[in-house]
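Just dropping this structure here.
All protein chains but one are shown at their positions in the complex.
Let's turn to chain A:
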Amino acid sequence: MSTLALAFDLVARWEVLLAITLAAVFGLFVGAIPGLTATLAVAVLVPITFHLDPIAAVGAMVSCSAMAIFAGDIPAFLLRIPGTPASAAYADEGYKMTLRGEAEKALGASLLFSAVGGLFGTAVLMLAAPSLAEVALKFSSFEYFWLALLGLTSAAFVSAGDPLKGLASLLIGLSASTIGMENPIGTPRFNFGSIELLGGVNFIAALIGLFAVAEILRYALKPSNNPHSVPQTSVGNPFRAWGKMLKTYWRNQIRGNILGVVVGALPGAGADIAAWMAYSISRRFSKQKEKYGTGHVEGIIESTSANNAALGSAWVPALVFGVPGDSITAIVIGVLFVHGMNPGPTLFLINPENIYAVFLIFIVANILLVVLGWGAIAVSKRILIIPRRLLMPVILAFCVTGAFAGNNNTFDIGVMLCFGILGFLMEENGIPVAPCILGLLLGEVLESNFITSMLKADGDLFAFFSRPISAGLGILTLIIWLFPLIRTVQALRVRRQKTA
């Protein structure tokens, strides 16, 4: 009997399929709640997986994480509250489509391209796992520094309409990320004596504040600007709309998938960074740049393709070398050890049917995503029928609970409120909040890799360009930095000539 047939036998058992389905429903539920991440959903599942057999346990975690990542898009699009950090990259795009009555189209696109992205990531996982993992492990602090800076640069200069204000937003996020003890000598920094701030700013609380609380404040302060409720138009048969979207945006989908797979395979990078980078690249190369930020489905397609593809490829270093690609695979590695499936090269040699069973589970989970995801969209879009004056207080209650639930302390509710007010003021002044979120997320990665690289190179800045991949990433980043500067100087020169 071939390995694949043995693997199929392992998966096609009722207890495995039941575990996958129930975990998928749970993932949808958790991902759709603001403040609760895909990582939390998987972490909550851990005690249950101890009672399952290894394949059912891994299956439950795979399907739960895939669903949670997609489900994060539902509150992001309907209420402008990203369920997960990965959804934050294109939350505004989806929300503006909802305000135009196109929630079904936005969510349908997210669902389809999430599933296709997930399947692409699985295919890469099956075909190229060992070789991709080898490349990923060659990344040193120099490459990670440039990768983080490239992600931040893209968010500030490319995805934001006004590069200068995008940079301002990014610097606000990076500055907030310096709070706490995550620094070279682990000394308290900018915590103003607060014990709660020693661990840094709670990212989830900040995320909820910047998006959700800012939106509630806008609704409260400007009643004349807000509709009573948001009427929606139906796109009819979703499969027909999908066919059209696939035909129109197949380039975006492929580009997003490839980017997602590459970024996801890098240890520590993951789906969040992949989504942000994909959105920036999509905007940069789009023929309809002006439509970005106004509710354009193209940005959603590329980002959502990337984040679900990254989910599959994050398992590459985890399975091949036992190095987690993101926080979810870090938890999964622990569960694999408990079940005696020690990650590493031996996993492919001893009982290879187990690893093929994991690949099959990925395929099942992504097919299940379409079925359950569509059901979730059909149910959740009814939220929009509810009058906003009734909905907004309930969302605030959810936000308060979600911010509290992260660390079980009320301090994070304060963090949420501060970032909510900050987000409101930023947006009122044309400063986009998205780069700020990415700055907060990547600040620590950027600083630690910068300091490590400086120590390695003994202060020699040219060392940042001494390795081929590092040099490539560095040059690309510098080009993006210089481009708006050149454009601004040119614009000023043209204006002066006209006035003279």
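Please note the rule applied: a contact is a pair of C-beta atoms (placed from the backbone, for glycine too) under 8 Å apart; a residue touches a chain by one contact, two chains touch by 3 or more; residues count from 1.
As a convention for this text, contacts and distances are computed from a predicted model.
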Can you match the unshown chain of the complex to its UniProt protein name from these: "Vitamin K epoxide reductase domain-containing protein", "Tripartite tricarboxylate transporter TctB family protein", "ATP synthase subunit c" or "DNA-binding transcriptional regulator, PadR family"? "Tripartite tricarboxylate transporter TctB family protein"
Of the residues A:Leu22, A:Leu99, A:Leu171 or A:Leu198, I need the one that contacts the missing chain. A:Leu171
Answer key for A:Val44, A:Leu127 or A:Ile479 versus the chain not shown reads A:Val44
If you put the missing chain back, which residues of chain A would it touch? 29-30, 33, 36, 40, 44, 164-165, 167-168, 171, 174-175, 178, 183-185, 187, 189-190, 213, 216-217, 220-225, 387, 389-390, 392-394, 396-398, 400-401, 404-405, 408, 410-411, 413-414, 416-417, 420-421, 424-425, 428-431, 446-447, 450-451, 454-455, 458-459, 488, 492, 495, 499
